[in-house]
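One protein chain is absent from this view; the other protein chains keep their places.
All chains are identified by letter, namely A and B, in their written order; residue positions are counted from 1 within each chain.
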Amino acid sequence: MDLVLQLLFTGIGIGAVYALVALGFVLIFRATNVVNFAQGEFSMVAAYLMVVFAVDLGWPYWLSFLLALAGMALLGVIFNLGVYYPLRHRTFLPVIIATIGASILMANSVLAIYGPQPQVLQGWFETPGIQLGPVYLDSQYLLIIAVTVVMVIFNYWFFEHTMLGKKLQATSQDKEMASLLGISVSTMIMITFIYSAVLGGLAGILVAPVLFVSIQMGSTIALKAFAATIIGGFGDVAGAIIGGLALGVIETFGAAYISVPYKDGFAFLVLVLFLIFRPQGIFGERVAEKA
Amino acid sequence: MSAPSDNMTMAAAPRSRPLLLRHLPYFIAAAILVALAATMRFDGYILNVLMQATTFAIAVFGLSVVLGLCGQINLAQAAFFGFGAYAVGIGTTDLHLSYWLCLVAGCVMALGAGAFLGMSTLRLGGHYLAMVTISFQQIVTLVMINAIGLTHGPDGVSNIGRPDLFQTGQGYLAFCVAVLAIVGYGVWHLPDTRLGRAMRAVRDNELAAGVSGIDVFRTKVYAFALCAALGGLAGGLFAGGFAYVSPDQFSFAESIVFLTMSLLGGVASPIGSAIGTGLLILIPEWLRFLKSIPGLYLAIYGLFVILIIRYMPDGIWGFIGAALDRWRSRIKAPAAVAPLLLKPATIGGDIVLEVKGLSKYFGGLKAVDGVDIQVKRGGVHALIGPNGSGKTTTLNVLSGLYKATSGKVLLDGTDITTMPPHQRTAAGLGRTFQNIRLFRSMTALENVEIGAERPGNTLIGQGGPAALTERAMEALTFVGLGSRANELISSFSYGHQRLIEIARALAANPTLLLLDEPAAGLNSTEKLELHELLKRIAAQGLTILIIDHDMTLVSEAAQHITVLNFGRRIADGESMAVLRHPDVVSAYLGSE
Partner (left out) sequence: MKVTRRDFAAGLAVGITAPYLISNARAQAATIKIGMCAPVTGPAAESGGYAIKGAKLALEAVNKAGGILGKQAELIIEDDQTTNPGIVLAFSKLAAQSDIVAFLGSIRSTQVHAMAPDVLKLGKPVMIGGTDPNLTHMGNQWLFRFRPNDSYSGRVIADYGVNTLGKKKWAVLHSTDAFGTAGGKALTSALEKLGAPPVLDQGYANQSQDFTPVVLAIKQSGADILGSYFTFENDLGIFARQLRQLGVNIPWVGSPSIVNITALKLAGPALYGTYGVADYAEDSSEGSKAFGKAYRDVVKVAPDNQSSWPYDAVTVLAAAINKAGSIDPTKIREAILAIKKFPGAEGEYNFDQNGDGLHGYNIVKNDKGNIVFDKHIEFND
């Protein structure tokens, strides 16, 4: 039982990271109908920004945190203008490929600037964790879970109860209609990219103390987050969160009870099974094309 | 439907001798390349680069089929490549099998895996396919690494054999170049085969492809399986060439490299694939002077991917090819020899289309609710009703784009209620769309040829290319666009595009023609021409079921009218009587 609880905690912690990144995916997908293959690199870049501010320059943690998120907002703008916007009238395929190109560009630019050695980023808290009966709770994972909960609530409030959120909703559902209503579609898409870059960055900063800061950290998380998005039902915010958490738990238990080396395979296996037997995901709507 | 894959292989067979003769320069050039590969003195480095380029190009050809021709994404080509490579690797070393057997086995395994993957997911959209192929790729990589008993794990397989005939490096390279030339020829001509046309049609417009008689799903699966098989073939050749394979050569990153090669050169053509492959193997080699800063050249590589997509959407070859296309479109089409013949099949009785109690519900919304329609053979039957009355839904249920909630549809005595669109077309249904759905990357002639190719069309003989072109030209001439047959769709006016869509349906020699608001968006002259056209069609005995708002057109052209409102039939009968029916008048003008 102790074992199960410990695994459950870790699984939820890892899953919360997937969920945060998956949230960024879903937002961009809903706004632009494009899967952003560079979402994971947002996390990686943010973690490196933290290293620059908090470690190299030695600035206070909270200031570095805010600056890193601001940097991510800027990156979101650049990404939108450089990668998505010029291709907005093309089919999804060129856009997907451009985002793949962007991901290669970002990962290797960081490599060129910072070198390949993994970096250490301290966690938010001094204490590494607490022992709660038989279960050890890593403080950073606790923080990640808490932030994920907060972000889910914020997300709900933002999209359902603010004007900007409603405008974003309207844009993602029907661009033509939105522009007829006087909503600037390109501004809304810009905001979406900023928001999802910040979300991805947040995930990266939070997970960095646990996984260390490395060039590959983003792509590994992003692939899982992808899978989470599909399992949850593409385009569904709640689905992405549940999908992420489920994936983290499945993976951890799969590793513990079935096979450690095939750990990464479980996520994809679950994904393929979902696609074959329940392609609409847990919460998703119908996926067939309309006439 | 006859197996289209047969046709594909036929293209390269000596069946069409004049074609082969015309392409003699290609074969001479290929033979020279093979000879050069065999005889020129290369050092080991050049040999390795060439070997890599040659084998990779074959895998990229696969992508040009699935992505370029059929418009489906495949992010697991490296995994299929790995199937072939490991088949040859494990087969020739551990199992001591013949190289040739292993090569074939690798292709078959890749083909099977590709077909399975395709069948399980190709009904879904592009993003899902992207995801599934990535997952498949990851799982294959994990198995390669961890199934040590089978794959030797991360150590990889070394000392892989080659066929006795091609033991030397250069001999083997020459063999690979020869395979490349043959596969390249096949891929080059694929677009002109039935399967190739079907793939292009699916890429351009899936719905239109379906109602033109193409089995969309099967076409996608074929494209995907073919792509996978070419990946397997390339992998098998690669394994023989390098004598060593290990899992990291077949990772997701390599799949991306394949994809980029395909895009850089131009996804639509094997020439583009070859260019892209060559450049992406050579560029990183040349850019090694940037190596002093790790990551720099890959960063530049990523930047280039973005720039190419942005500025060269059709790749390098597409960029060059655009000029050639402009030149090609000026060639005048051969005039039609004979007037178009329409010979609608008459198997059933007096009634061509019998609709009984047809319903279509969307959740709680009853878009069509228990509608009966009887369309008599010959003449024009109109289906009218105010906006939202369920007309277009009815048409979509009739042509199979929607599944009926209940009811029965009989076409010429055959029950087509549960058939998918392409089977209905094969059974004799033809249709056009309110918002025109043509294959935009093709010429008018090619569009109509796809229509003419309908399985079950008795007027095209054996279905050879000449017969198809003739039939298509007849149809285009019939609608008055014969002289512009070789122009791309984009150069036609809206009204003309509508005529091409009708010609596409007519070329199939349907038993019943469904026209969805053919007059929408036409000016008055065009409407008159349309009316004339309908008369000429009806004069040949083809039955037309038309939906339109234009009362003048409907009242003049149709002998029989069915009126829908709120998904129910409110009137049915001879035109003039129906139009005076009080319910109809109030439905249109509003009552109370």
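Brief remarks follow.
Here is the rule we go by: a residue touches a chain if its C-beta (ideal position, glycine included) is under 8 Å from a C-beta of that chain, and two chains touch if they have at least 3 such contacts.
Since the structure is predicted, the reported quantities are computational estimates derived from the model, not experimental observations.
Contacts of the undisplayed chain with the visible chains, over the whole complex, involve A, B. Remark: the omitted chain is touched by one listed residue; of B:Met119, B:Ala243 or B:Ile570 this is B:Ala243.
The residue touching the chain not shown here, chosen from B:Leu142, B:Ala367 or B:Ala382, is B:Leu142. Contact with the undisplayed chain is limited, among A:Leu63, A:Ile78, A:Val120 or A:Leu273, to A:Val120. Residue A:Ser214 is the one among A:Ser64, A:Ser103 or A:Ser214 that touches the chain not shown. Residue B:Met312 is the one among B:Ala38, B:Leu207 or B:Met312 that touches the chain missing from this view. For chain B, the list of residues touching the undisplayed chain reads 43-49, 52, 142, 145-146, 148, 153-156, 158-159, 242-244, 246, 248-249, 279, 282-283, 285-289, 291-292, 294-295, 297-298, 307, 311-312, 316, 319. Interface residues of chain A with the unshown chain, by the touch rule above, are 3, 6-7, 10, 14, 111, 115-118, 120, 128-129, 136, 138, 210-212, 214, 216, 220-221, 252-253, 255-256, 260-264.
We take it that only the chains that are shown with their structure count from here on.
Partner chain A is touched in their complex by these residues of chain B: 67, 71, 73, 120-121, 123-128, 130-132, 134-136, 138-139, 142-143, 145-146, 206-207, 256, 259-260, 263, 293-299, 301-306, 309-310, 313, 396, 401-402.
Of all the residues in chain A, the ones that touch chain B in their complex are 29, 35, 82-83, 86-87, 90, 92-94, 96-98, 100-112, 115-116, 215, 223, 226-227, 230, 234, 261-262, 264-265, 268-269, 271-272, 275-276, 279, 287-289, 291.
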